[in-house]
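Removed from the display is one protein chain of the complex; every other protein chain stays in position.
Labels run A, B and C following the written order; every chain starts at residue 1.
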Amino acid sequence: MTVRIGVIGVGMIGQDHIRRLTQVLAGSDVVAVADTDAARARDVAGGLAGATAYATGEELVAAPEVDAVLVCSWGPSHEQYVTAAIRAGKWVFCEKPLATTEQACLNILDAEVSHGKRLVQVGFMRRYDPAYRALKASIDGGEIGAPLIFHSGHRNASVPSHYTADMAIVDTAVHDIDVARWLLDDEVVETMVVTPRKSGRGGPLQDPLLIMLRMRGGAIVNIETSVNIAYGYDIRGEVVGETGTVELAESATVLVKRQGVVNARVPEDWRERFIRAYDIELQDWVDNCRRGTCGGPSSWDGYAATVVTDAGLAAAKSGGWAPATLRDKPMIYG
Amino acid sequence: MTVRIGVIGVGMIGQDHIRRLTQVLAGSDVVAVADTDAARARDVAGGLAGATAYATGEELVAAPEVDAVLVCSWGPSHEQYVTAAIRAGKWVFCEKPLATTEQACLNILDAEVSHGKRLVQVGFMRRYDPAYRALKASIDGGEIGAPLIFHSGHRNASVPSHYTADMAIVDTAVHDIDVARWLLDDEVVETMVVTPRKSGRGGPLQDPLLIMLRMRGGAIVNIETSVNIAYGYDIRGEVVGETGTVELAESATVLVKRQGVVNARVPEDWRERFIRAYDIELQDWVDNCRRGTCGGPSSWDGYAATVVTDAGLAAAKSGGWAPATLRDKPMIYG
Amino acid sequence: MTVRIGVIGVGMIGQDHIRRLTQVLAGSDVVAVADTDAARARDVAGGLAGATAYATGEELVAAPEVDAVLVCSWGPSHEQYVTAAIRAGKWVFCEKPLATTEQACLNILDAEVSHGKRLVQVGFMRRYDPAYRALKASIDGGEIGAPLIFHSGHRNASVPSHYTADMAIVDTAVHDIDVARWLLDDEVVETMVVTPRKSGRGGPLQDPLLIMLRMRGGAIVNIETSVNIAYGYDIRGEVVGETGTVELAESATVLVKRQGVVNARVPEDWRERFIRAYDIELQDWVDNCRRGTCGGPSSWDGYAATVVTDAGLAAAKSGGWAPATLRDKPMIYG
Partner (left out) sequence: MTVRIGVIGVGMIGQDHIRRLTQVLAGSDVVAVADTDAARARDVAGGLAGATAYATGEELVAAPEVDAVLVCSWGPSHEQYVTAAIRAGKWVFCEKPLATTEQACLNILDAEVSHGKRLVQVGFMRRYDPAYRALKASIDGGEIGAPLIFHSGHRNASVPSHYTADMAIVDTAVHDIDVARWLLDDEVVETMVVTPRKSGRGGPLQDPLLIMLRMRGGAIVNIETSVNIAYGYDIRGEVVGETGTVELAESATVLVKRQGVVNARVPEDWRERFIRAYDIELQDWVDNCRRGTCGGPSSWDGYAATVVTDAGLAAAKSGGWAPATLRDKPMIYG
């Protein structure tokens, strides 16, 4: 059985997912697209054999040939498309963020809970990265004892000039926050932001940041975001347990010796570092659709991430600890 | 366009490729299977929607719905199926070895040359391994100067009791031989085999071996095969150039610190180490079939590998250097 | 010229320095010892050709055959011996801490300033560790741009049962504090302590700790102390600059592959990790004495470390940032 997928939002990310579904992964057809830019939707549909361009995301969701919906539109529009898909009882993969406000996330949770079972997967692709999976396997396998601290480093070579310190929390650290919740299997209860001297490379941008999360069970997550660090895209992670540690290894596949040093490549950007994670993530979603199930990061995970990044913004303003308060977890999220 | 593939030989490797084509990769359908065990062919076909089980490989090759043929049968049968596919003008992917004798390889070359263009890709998957590709990119990019020596290490945790010292050359070192030819872009002119003291773990088996190849351009390839080394499956490679070196890095994705050491996993077997290479290899073949082209390791590469392993067997017997003599390279192989 | 050294305090550390001076390093004689345990002083002197056991540290300092004094006594007694040596105009090497209270440190500074030039070196041996020196050389050489964050990790396999959370700051993190001041060439202005969930391995001990320092120039130092972590003695350090980073490499000299992993030894304790640093440190002091100069960490460094650890204790109590306020730096400290 082939899953027939409709894609809402066919900008850069949407088109990349279409490429992935049609040229890299098994088991799906892209049968429908929609975009607020109707011409772009028609162009993209034209490049796909037998795909229809719909005028709106809602029409795409309603189309009978669409089994599952991939939401890649602008963040503020996620709520309307995801809830529409839930009401139609269709599988939906929503790129992060699930929604841009806590209330919008709660509305999605309510819709899914009303439906009675999970339909939504959120695009936190790091959970599919082989290195992070090995990290989690070591923790879960008891190799390091109970985890106490998670050091996470998120470094970009550069960011565009419109990037703000808020984005360092909401767009950048959100990945570290999600992966922390997943690795430690725990929720964040409060957060604090410490601001080192600004890098001279980012103009007025407050960069880097140190973001601390206290988990319900007491573990501390210690996140560094450095988004203009020039040398490359470097994702670091080390979990300190009671009897040992586990950390992400360097990702280079070869070592070159020349001119007085041995060197190994650092990835240039997130595409290079996480391309496999995106592939595995979406294949997993397609496979689940084919099996009639839903897995991976849930709406709950998307909601929790938003609550924590909101707390991070408050903490950055106050300079002290800011609480992250979650509603009770509905049964369907385990 | 979807490539319609027929698979000849549906034992372990054939079934694994069918899983790959249907569950992992994009762009193909498996529409036909054949096997000397007719019941197995029917079973496998039964698990695939709309696939036919043919009585013989030749019938499968002739079937009009088959665009391309994947040969996974017993080595001695490769020649007949590959030449049948060539005569039918169909794309063919042949698992290594291309054929088990030099003459059989030459017969395939003759058939393909008569056809007038390449149709055959041989399953030397290491050329698709991301680490080997980075090794080659460093060499080709001039990072280490002209290559002079290639140290290659091929280590298996264990081999079955029927494994012989000949197999260390023909089945094991053949991968190092192919990758040496590809990395150095050169042919082997002679080979020598040096035998260290036998490992106590292999019974009567002469293991390890040191196999040296002298390339036409004068570079030396220095291969170690250790096929009962217990600790894991470990593929090593370092190319020594005039001004630098490049080597395969360790492949582990995480480092664990516990009990007095920092440790990193060594792959357990070739599946773990090269699963991605197999996926990329076969996707490349499928993509080429869709584009109407043929790439990757050719019949010539399969032929050359056989000539060199034959020379290796002669060298192991004589204790001295044994020549590897190739016919002139037909134009279609570049 | 040979430096004639008197050692005050001949417990474990004092005896180890005597071994170092007499069996490892060049250029000195140990001619005098003193200890509150007179019998121990006599025993140790008896094992050294021509050494005298003095009844008190003050008598040792006054002895005409003593060129330079090595203070290895109990911390609270450091002030009296160091000031006595300064008044006598003799070179003095004082094991850390310089003194156990800020006032005692100030008294030493006053004495040295009155003398008019540096006489005191404090035993912060990490500044002599080849790895830390390479770290500093990279920063000072501009390889990573201006430093913004220093991540420091200080891990012990275990500590004795009398070890307290205060000691994690005063005895353990004090090394990270000194090395941070030295690497960043800056002073600490405030500090904060974050407490993760307690490790189950340390009984009532609050372990691990995260200690943050804000430097005058705005850089943040992010220290983890984990003093019961079982797996070994592991000193980590990474400086994040505007355009790059530099970090301590693993210290193992060989890699072993066995039983499915490649492993490298982690040091067992501080002796294994820093034995060379101690040797180089003391040779440097001896060499300086021979040349009639004084170098290395100064009384000012010892004083600043005490002010910062006091601030750390206050921060641990308050949960917020605590200021570290230094007096004006006297000219003799550069």
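Observations on the structure shown:
Everything below uses one rule, namely that contacts are C-beta pairs under 8 Å (C-beta built on N, C-alpha and C of every residue); 3 or more make two chains touch, one makes a residue touch a chain.
Values in this document were obtained by computation on a predicted structure and should not be read as measured data.
Annotation: of C:Met12, C:Ala39 or C:Val254, C:Val254 touches the absent chain (contact as defined above). The chain that is not drawn here is touched, among residues B:Pro208, B:Gly237, B:Gly296 or B:Gly312, by B:Pro208. Mapped onto subunit C, the interface with the missing chain covers residues 21-27, 130-131, 134-135, 138, 143-144, 243-259, 264-265, 283, 287. The set of subunit A residues touching the chain not shown comprises 230-232, 234, 250, 252, 257-266, 268. Hidden from this view is one chain, which touches subunit B at 145-146, 148-149, 151, 192, 194, 196-201, 208, 210, 212, 217-220, 222, 224, 226, 228-231, 240, 242-245, 320.
We take it that only the chains that are shown with their structure count from here on.
Central chain by Cα centroid: A, whose mean Cα position is closest to the mean of all protein Cα atoms. With each centre defined as the average position of its C-alpha atoms, the distance from subunit B to subunit C rounds to 58 Å. Per-chain CA centroids place subunit A at a distance of 38 Å from subunit B.
Shared interface positions of subunit B, i.e. residues touching 2 or more other chains, are given as 250, 252, 257-259, 264-265.
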